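The structure under discussion appears below in the form of structure tokens.
A single protein chain has been omitted; all remaining protein chains appear in their positions.
Now for chain A:
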Amino acid sequence: MEGTHSSSMKQEPSATRKPAFSRQPPSPYRAETSQITNKAQTWGQESGPLTSSSGRERLKRHIEEVSGKVMIPDSWGQENLLTDWIDYSSFDKLLAPKGITSAREALIAEGRRACTSPHQRLRVESSC
């Protein structure tokens, strides 16, 4: 298996870190926003991988490093379960757990009730 280095998330340089909230939408709570932005910067520093290179570049670089030497292990951890996964019915059964109909109906009812609540933040309305 290639790549035994630990995650480089905490090893990335921090000098060029950008605020996580770089695109705050206009808000009446502007004062709060700026403070939040400061906090967000703090979180970024705490949590790591805000680097000078983008996530996309990072993935690209990673691919370039590993693509020519991928060694897929001879055994897969779940290989011994393969024979248990031929039977179709157990899977189907699992996806139709007991009580799914009532759970579904209850959620629809709750969702519709919430839609009429003034506290629901997102109101989706039909076009009619």
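In this text, a contact is a pair of C-beta atoms (placed from the backbone, for glycine too) under 8 Å apart; a residue touches a chain by one contact, two chains touch by 3 or more; residues count from 1.
Operating definition for what follows: contacts and distances are computed from a predicted model.
Comparing "CRYPTOCHROME", "Mitotic spindle assembly checkpoint protein MAD2A", "Trafficking protein particle complex subunit" or "Dynactin subunit 4" against the UniProt entry of the hidden chain yields the protein name "CRYPTOCHROME". Within the entire complex, the positions of chain A that touch the omitted partner chain are 1-9, 18, 20-25, 27, 29, 32-33, 35-36, 39-40, 42-44, 46-50, 54-56, 58-60, 62-63, 65-70, 72, 74, 76-79, 81-83, 85-86, 88-89, 91-104, 106-108, 110-112, 114-115, 119-128.
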